[in-house]
Structures are given as structure tokens and as C-alpha cells.
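A protein chain is absent from this complex, but the other protein chains hold their places.
Note that the chains are named A and B in the order they appear, and that numbering of residues resets to 1 at the start of each chain.
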Amino acid sequence: MKTLESVLIKHPFFENLDKPYLELVTGCAKNVKFEAGQFICQHDDEANQFYIIRHGKVALEICPPGKAPVTVQTVSEGEILGWAWLVPPYRWHLDAHAIELTRAIALDGQCLRKKCEEDKNLGYELLKRLLPAIGRSMEATRLQLLDIYGARD
Amino acid sequence: MENFSPTDPMIPRSYRVKRKIRESHDTFTLDLQPDNLEEKTNFAPGQFNMLYTFGVGEVPISISGPMKESGHILHTIRGVGNVTQALNNLKIGQKVGLRGPFGNAWPIEEAKGKDVIIMAGGIGLAPLRPAVYSLFSQRQQYGDIALLYGSRKQEDLLFHKEFETWRGKYGIQVKVTVDTGDRSWKGNVGVVTTLVPRVSFDPSNCIAMICGPEVMMRFSALELTHAGLTEDKIFITMERNMKCAVGFCGHCQFGPAFICKDGPVFRYDQIKPFISTREF
Partner (left out) sequence: MNKSEVIDKEGLNRLIQILIGRGYEVVGPTVRDEAIIYDQVFSIEDFPAGWTDEQEGGIYRLKKRSDEALFGYNLGPHSWKKFLHPPERKLWQAQKEGLDFDIIPEKPEHKKYAFLGARSCELHAVAIQDKVFMQGTHTDLHYQALRKNALFVAVNCGQAASTCFCVSMQTGPEVENGHDLVLTEVLDDKRHDFLIEAGSEAGKNILKEVKAKPAGEGDIKKTKEIIANTATQMGRKMDTENIKELLYENLNHLNWDKIAERCLSCANCTMVCPTCFCSTVEDVTDITGEHAERWQKWDSCFTMDFSSIHGGVVRNSTKSRYRQWMVHKLASWQDQFDTSGCVGCGRCITWCPVGIDLTQEVGLIRKSEPGQSGILSGNEGQNENS
């Protein structure tokens, strides 16, 4: 557990998190590893994990029927994967697979939710960290929507 | 009947296509050589030329190289309009009219002793390439250098064959991202702003040079300020309609400035208010 805690506190997402909270979070954590090409989650699967990426790169894909899958975002070292674990009905919205060997810490969604319910301050602390990440990804999506590099005439 | 007047800035000089390099499915580089072999082809990184094709018209094209050799000059062009398509149709040896170089330059001198961030979107890497070469030519004068480059798709990436040399020989951080990728793309997917946290630089001693679509530059500058850069250390290039390139025609006015002669490179804090104003 000691090593997980020290890894978590070094990750930008948990930067400066108070020790008691960190201990609570660590209680839900385990190390995971994905080989290149391995799926981490698939659309509509139950979203029970919140991944803290330590190393590697993960592609978030949408696969339209009859077409090749399209990668819409990649997340890598220092970033996070997943927020569906916090929002009912707790289902993944995208497919994600590792592009290269990826190491992460998986936080159990159910466990985290339970601890957040018990300690609303922890819940608020996590939300304050999660929301900017979601916001950035939304802003990035808006920019992608503009297709600014596309042929303009 | 050669009769080019060297002093009239409105008269194109005679250049010929020496080489044509296909950069991507819609982008190519024309290597042009002056008919008058005495003519100097010097330019400063960031400057542009006006290229004329017979009977079609004239467009501003930024100069994409080289930095050391002289006697020829590179222009990287995206074939999307009438004139650029006509430029694309030129054969080796054919003539184009050239006026220039016009405009100001990237802050290569000012960046000395500092870290440098180069952010490019799409064809925006073309006018930055001479800046990159300039930094390389005096590599020891600069700290960490990072190139953050975003484009629409993998197949739109320019100059990517040079990136390994840039990384290896000159030790710069090159991060590339595309807006959408397929399974063959193993790199980053996302907008160029997402690359900022992934490179190391000292925000208190750093110069950023950004070129790309205006929206991309605005968001990039915003991201850099989040990372701790002040707006007076961020430089961007502006694009507006341009007819004369020498300050006569009035088309490229942008508030206090003429983009053709006061720009195209601007310090971000000096034009931000105008960029933020719609339809300005």
C-alpha cells in the first residue's frame, strides 16, 4: 500500500491531496497494466474503474457501424481516464485501448463512491479535481468540432 | 524583353520553379530560383512573398526555407484557392512572379538565453520552419526547445520526416497531435493545446512562437498563460486579406497595425484586445 500511495501523490491529479484523503483513496487502488492493443473498456460496459495513467498511452475510440474506428482523444502519462464511475448509470461512453504498454492505477469506482458518500469533503475534493479535467476535454472537443485545419473553401 | 524595375514594390520579379516537393495530399513546396542570378534571396524567418501566376493572380505565401544556402527560396503552399491551385500546376522551369520578402520576423534574437516553445497548427508549421532552423544554427544560445504541432489528420502532417533529426541532432522536444486518428496512428489525438503540459520549459524564461488558424492561436496562447507564460512573451502571426503587401492597399489593417508591414508576427499582449473583438 505504501508504494501505491507514493505513486498516487506524485500524479498531477492528486497533487497536494491531504494525507487522510490520500489514504482513503489508496484504499480503493490497485496497480494495473495493459499491453499494446489491449482493451481497457468498451462502450456500455459497466464503468467501475477510474484510471490514473502512470505511463503509456491510451486511445479513446468511437466505432461507427460499417466504418473504421476513429480515435477522438488520447490520454497518457499524468492524465486520467474515466469519469463515468461517478455518474449513474455508471457505464463507459467510449471504447479505450492501450496504444502502447500502459501502466496505471485503477481506483475502484464503487469503493470511491462509498467513501465520497461517507466523507462529503473528500467527494468535493475529488470533484474539484475531476471537473477541470472534464472541462478541458470538453473545450478540446469544441475546438475539434471547428475543424480549424480543414479545407476551408 | 526583361524590364523589371527593382525599385517599384508593385512589380513582380521573375523566378522559376527549380524543384517541387509534395508535402501532403494537398500541400506542396515550391523551390524557386531567381532569373537574375545576382539577386539575393535572403529573408528573415517569418517573412512572406507575393507569388504571381500568369493570368490568375497573386497570393501571399510564407517562406518555409532554406536558412543557410542562398540563390533559391522555398514556399510551402496549400492548394485550396485559384492561385494556389495554379501554383500547384506549375512544371519545373516554369516562371512565377515574385515580390518580397515582406513583413517582420520571429523574435529569434529576443529568444536568446531562453527556452523556446514553437506551436504550429496545420500549414502554420511552414513559416515557423525557418525559425526552427535559425534556432538550430545557434543551438547553444537557447535553452529547452519544444515544438508542439497539431494537424487535422496524420496525412496532413508537414515536414514529419525531419522531426527525428530535430529530436536527435538538436535535442528538441517534438510533440505531435492530430484531431482524429485511425488505427495506424500511434501518436497523440487531441488539440494542440493538450501538448503544453507534456513538455518541459521554464515559463519565467521562455518565448513562444505560434502560427496556425486564429482560433488555434488564441487557445494556444491561453493555454500557455495557464502554464505561466506572460502574454508579452507570446508571439503569433496574423492573416488578413492582402493585396499589395507594402502598406498601400489598406486591406490587411488590423487596428493600429498593417499586417503586411508591422506584422505578420505580433506580440500577443499588443493585439489581444483586437483579436478578441468579433469581426474586427
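The rule we apply is simple: contacts are C-beta pairs under 8 Å (C-beta built on N, C-alpha and C of every residue); 3 or more make two chains touch, one makes a residue touch a chain.
Just so we're clear, the structure is a prediction, and the values are computed from it rather than from any experiment.
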{"item": "Residue among B:His72, B:Lys112 or B:Lys272 touching the omitted chain", "value": "B:Lys272"}
{"item": "Where the unshown chain meets subunit B, residue by residue", "value": "1-5, 7-12, 14, 54-58, 80-81, 91, 93-95, 97, 222, 239-241, 243-244, 246-251, 253, 255-258, 261, 272-274, 276-280"}
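Here is the rule we use: only the chains that are shown with their structure count from here on.
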{"item": "Distance between chain centroids, defined by C-alpha means - subunit A, subunit B (Å)", "value": "36"}
{"item": "Residue numbers on subunit B that touch subunit A, as the complex places them", "value": "26, 80-81, 121-123, 150-152, 156, 177, 179-183, 185-191, 193-194, 197-198, 212-213, 215-216, 219"}
{"item": "Sites on subunit A touched by subunit B in the complex", "value": "12, 57, 59-60, 68-74, 76, 78, 99-100, 136, 139-140, 143-144, 146-153"}
